[in-house]
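Missing here is one protein chain; the remaining ones are kept as they sit in the complex.
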Amino acid sequence: MAKKTKSSMEDKMARQYLILVLPGFLIFTVGLIIPLLLSLRYSLTDWDGMATEKIFVGLKNYVKLFQDKEFLDSWWFTIKFTVGNTLIQNIAALLFAVALDSGIKAKKIYRTVFFVPCLISAVIVGFIWLKMFSNVLPAMNDWLGTNFNFLLFGDAKTVLGGLLIANNWQWIGYWMLIYLAGLQSVPSELYEAAKVDGAGAIKRFFNVTIPMLAPAITICVVGITTGSLKVYDLLVSSTKGGPGRASTSVIYKTYTTAINGRQYGYGSAMTVTLVIALLAVALIQVKGLKSKEVQA
Amino acid sequence: MKKKIVSSLLAAVMVSSMLAGCGQSNDAGSAPADAAGEAPAQEQSNETEAEAETEAPAAEEAGEEVTLTVLAGQSTTDAGIEDMIDEALAEKYPNITLEWECVDWGNDFQPKMQQYLQSGLPDIMIGKAQDVATYAPQGVLAEIDSTYLDRGLDAARENVTIDGKTYGMVYNALYQGVYYNKDMFAENGWEVPKTMDDLQAIIDDCNAKGIKPFASHMVDTWSIGNVTMQFMMNDVFNNTPDWGDQFREGKVSFADSEEMKTAYEYNKLIFDNTYPDTFSTEQTDCDAKMVMGEAAMKVSGSWSIQNFLDIDESFNFGIFPFPNQTGDSKLIFEPNITIMTSAQTEHQDAVNQVLDVLTSDKELAVEIYDYTKTASMLKDVSPTFENPSQADIDQYAADGNIVDVTLGNNQLVWGGFQEENAKDIAAWLQGQESFEDALAASDGRVDASSAN
Partner (left out) sequence: MAIGKKKKGEAESAVPYTKGLLALQMMMTLAALLFAAPILIIINYSFKSKKELYLNSPLALPESISFDNYVKAFDKLNMKATFVNTLFYTATSVLILAMLCGTTAWAIARCKKKFFKFAFVYFIVGILIPYQALFLPIYTIGYKMKLTNTRYGIIFMYVATGISFGVFLMNSFMNTVPLELEEAARIDGCSVFRTYFSIVLPLLKPAMATLVIMQSFQIWNDYLLASLYVSKKQLKTLTVAIQSLFSAQSSDYTTAMAAIVVSVLPIAVLFISLQKYFIKGMTVGAVKG
């Protein structure tokens, strides 16, 4: 008897919980998941994005993808961009956070200065750095009488470096705040204990700080990687994927193929491939990082 | 303390197991995808509106309030003309309101059109002449009434006409060719070059005197694509107007065509004789250098005039067509603002009234030409702005030495073909790709070379 009331009570609550979840669930499904499924469907056709008929071609688009040098090149660029970002942004953000967690003065000012760039739209950030590299920094050369090559967006060999600078300028402050938040919650007793054990500053950093920051590291690594794999806005107003195709990311390639090139079906296959890759990367990273956390 | 770690670990493990789960659920989700995906718009665009077109535009004269939707693909020089049109329209047909949607032609016009092909076109679309060839075969554009077409110059009509029906009203034109610093040419005793040898002589003299022969801005891939089309017009299409069709039939190719190779190679000539930082130079900076006398010539189009005059209103420049191998190259003009109308509009009369205002209001036309620094495509209307290159244009026009680039843009489309080829040319100039590879890449893109 008592059991029965309990379970009916639970059902009632579950129904109420359901009412709380459903609106979001529906909006999300209509706004994002159905388009994704539509994309999957288009990827099996030769649709040009305009005509009313879409001829089913099976997996032909996917087979073509793996022979398409331009598409594979765009993956190669995206991977380099992602690895570069993940390394630089994590290390720099962590170092800045450690510095801001020390006894230096005027922390608020530093924090604000580092953070403000991420409030600017990536489209605008690209534009700003285009101006920086092609006008402002060369003028700095004239002024200082130096001869650095600042024309990073102008050469296929340096364009990646230029984009990394722009992207890191924008995002370091953001991840820094997350690390800072993590650092400030590390209890000082832990450091005291390590000190008593005779651990030096560097040893304390690796033995106490890093393990305690594990959750923050996971957030940052996954966030930076998946964000970088999706890079598009930054390119629109800076390099437009050039010079040549040297900075064409997967999404940029997808967009130009599907829209400008009128190959919507083929472009959709690129999208689907990217979604699968993103899921795989996030999965591997989370698993890998979590196993580290467990050891710690 | 410990609790914190444990809970965070738990949360993290949860995320990871969830993510693991989602990989599978995604795969599973792919099967029902076809069923779940909605059938896309099947709205067939029948040209049922044919009768409406022939109705007299007076029918709605006193008529009720009408709102027309307008999609305008503009370049920055055009932004603002919508207000001028609104004003003129309000005077003559106050019952018509235009609901403008202004987008950048280069980046956003085609995506917008693709959207609207799904949902139904706006009543009026403003694009470039080459858009007619892209969208008319989809059966979505209406024929333009000859009343209005007759008010425009005949020159632009040919390339917006398909199977005897004209789907676009060309409003203005840009000229393209080599802009040159007239004063500098006079000082150095250079004549306008007719042949490649003449041009080479000027280049050599420039280099000897420490002047950059060409101003250029290759950071913009579109500009490489644009000048390449200029070269192709005079070296390829002037002799073989159906080169693109032959290309698709497999009769000619980029790799085997000497003319095409020559056209591509001119890019190298420019590249070798321009600023070393051209791949970091943008249009405005490039134009500024030209005005300040750092370079003698620039292969460009009328869109540079606004910049030239912004920087120095007394800058004295002229224009000539880039010489070709046969010494008979023509000055290129590009019909720019081209008004197209939807075949399915419910307000054909109101649309015609808008066309009426655009083609008959000369004051409005002059205002727009002066503002955009472009040439008129209407009969008996000419802009009044000071254009130092006008004398040259008039001369070429009088001699019948002008040619409409829409021909080339219809034979080999911009989006997905010329645009992509330009990227290969950039890679070749930068030494990332061999010349042969660049040509082969263009050949490999043959399927994308036509809009249909």
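We just call them A and B in the order they show up, numbering each chain from 1.
Here is the rule we go by: a residue touches a chain if its C-beta (ideal position, glycine included) is under 8 Å from a C-beta of that chain, and two chains touch if they have at least 3 such contacts.
Please read these numbers as outputs of a predicted model, since none were measured by experiment.
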**Message:** Using the touch definition given at the top, which of the shown chains does the missing chain touch?
**Reply:** A, B
**Prompt:** Which is it among A:61, A:239 or A:254 that touches the chain not included here?
**Reply:** A:254
**Item:** Contacts of subunit A with the absent chain, listed as residue ranges
**Value:** 13-14, 16-18, 20-21, 23-25, 27-28, 30-36, 38-39, 42, 49, 96, 99-100, 102-105, 108-124, 127-129, 131-132, 135-136, 139-140, 142-143, 169, 173, 177-182, 184-185, 188, 215-216, 218-219, 226, 229-230, 232-233, 236-237, 251, 254-255, 258-259, 264, 267, 270-271, 274-275, 278-279, 282
**Request:** Identify the residues of subunit B touching the omitted chain, counting contacts across the whole complex.
**Result:** 4, 7-8, 11-12, 15, 18-19, 21-22, 25-26, 38, 40-41, 75-77, 79, 82, 99-104, 106-108, 111-112, 114-115, 118-119, 220, 222, 282-285, 288, 291-292, 303-304, 306-307, 310-311
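Going forward, only the chains that are shown with their structure count from here on.
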**Request:** Averaging only over C-alpha atoms, locate the centres of subunit A and subunit B and give their separation in whole Å.
**Result:** 34
**Message:** So in the complex, the part of subunit A that touches subunit B is made up of which residues?
**Reply:** 34, 37-38, 40-41, 44, 49-52, 54, 130, 133-135, 138, 151, 153-156, 187, 214-215, 218, 236, 239-246, 256-257, 259-264, 275-276, 279-280, 282-283, 286-287, 290, 293-294
**Message:** Show me the residue ranges of subunit B that touch subunit A in the complex, using the header's touch definition.
**Reply:** 1, 8-9, 11-13, 15-16, 19-20, 22-23, 26, 29-30, 33-34, 36-38, 40-45, 107, 110-111, 113-114, 117, 138, 218-221, 277-282, 285, 415-416, 419-420, 423-424, 426-428, 430, 432-433, 448, 451
